[in-house]
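Note that one protein chain is taken out, while the other chains of the complex remain in position.
== subunit A ==
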Amino acid sequence: MRVSRRVMLGVIALASISLPAFSAQAEDVTITVWSLDRDIQPAPNLIKDFNKLNTGIKVEYRQIQFDDVVSEAMRAYSTGQAPDIIAVDNPEHALFSSRGAFLDLTDMIAKSSVVKPENYFPGPLASVTWDGKLYGIPKATNTIALYYNKDMFKAKGLDPEQPPQTWDELVEAARKLTDPAANVYGLAFSAKANEEGTFQFLPWAQMAGGGYDNINAEGAVKALDIWKTIIDEKLASPDSLTRGQWDSTGTFNSGNAAMAISGPWELDRMIQEAKFDWGVALLPVPETGAERSSAMGDFNWAIFASTEHPEEAFKVLEFFVSQDDRMFKDFGQLPARSDIAIPPTGEPLKDAALQVFLEQLKYAKPRGPHPEWPKISKAIQDAIQAALTGQMSSKEALDQAAEKIKAVLG
């Protein structure tokens, strides 16, 4: 027993010495990539394709869970074990770039023939920008719009080709569509006290002239008042306060809500589950002709400043970017680029929805960017919940949020 353990230790010691030596001999540079993509999603597949090219760069992949991305990345960075490349959620990007944890890619992008900033939607591009420099490349993007049940529109005497355009029309339509006897709510959305609540509310505030740094603007107060009307009149389930977007949209799919606000990640499930005719419309605006806005989701690629092979890591990113045209077809994700035409999928509902989401994407705005985004977001969530539960008026709640956010912004 004792001998065998010694042998084992010897083997481990030898291996740890010889492994780096061996790989150095083969003259392959190893680049590690962390992202949350599962086997059917882009990262692992693109990496497999890249490794087949034998460029002298070997890419290793590790999948991390959504909830662990930031904490895991921070732990790794502060102990000097960060990967070369990571995919982070866009509102978290500034946290890393502002601390110099991510590599400044501005010069490399300027020289690159593949990555061109002008090809990207402004929202995703803003989320990788800090202090005028580019600290990453948008990986994919998504946004939210209004799903509506065309059959229910017809049944209640509404024109299924004329979905609500303004907030007032939305509330009016919701009133007509709500049918407690049939267990149908007019609208499904999420005001949950996590990032999803902020994600859903911020576009409303932005359309009306507010923003995270101006959250108690008159328009934002009006937006929250509209939300409150929707909840108070039971045009949406009171459980919207504790339900995420995926569960809320589930009630739309099952015919218990006539409209739903959510993103393109719902499309595949909706096509399977929804037994009715549905459509997607742009997010309603405060009044006709008002500025449009929408939320912007999804992840960005970044290179850690601690990498030993910045050139090679950037080459890997260039390869990822060169495959952007496959994103929707192969993986169901929207590339964050305006220069790529997405080919039709052959599924008419999905293709029609895609056009709306692409239009909506033009107005998508990033959350932040700010290194302390989670605190800002928390202040907004608290305000939404305080107002919707009737503990404060919309104005009071947003004033308080503005106060908290001001303290964070300094």
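Convention: contacts are C-beta pairs under 8 Å (C-beta built on N, C-alpha and C of every residue); 3 or more make two chains touch, one makes a residue touch a chain; residues count from 1.
Keep in mind that, in the parts below, contacts and distances are computed from a predicted model.
In the listed set "Acetyl-CoA acyltransferase", "Multiple sugar transport system permease protein", "Formate dehydrogenase subunit delta" or "Tripartite tricarboxylate transporter TctB family protein", the entry agreeing with the UniProt name of the missing subunit chain is "Multiple sugar transport system permease protein". Contact with the chain that does not appear here is found for just one residue of A:Glu169, A:Asp225 or A:Asp239, A:Asp239. The chain not displayed touches subunit A at residues 67, 70-71, 74-75, 77-79, 95, 99, 101, 183, 185, 192-194, 237-242, 251, 256, 374-375, 378, 382, 385-386, 388-389, 391.
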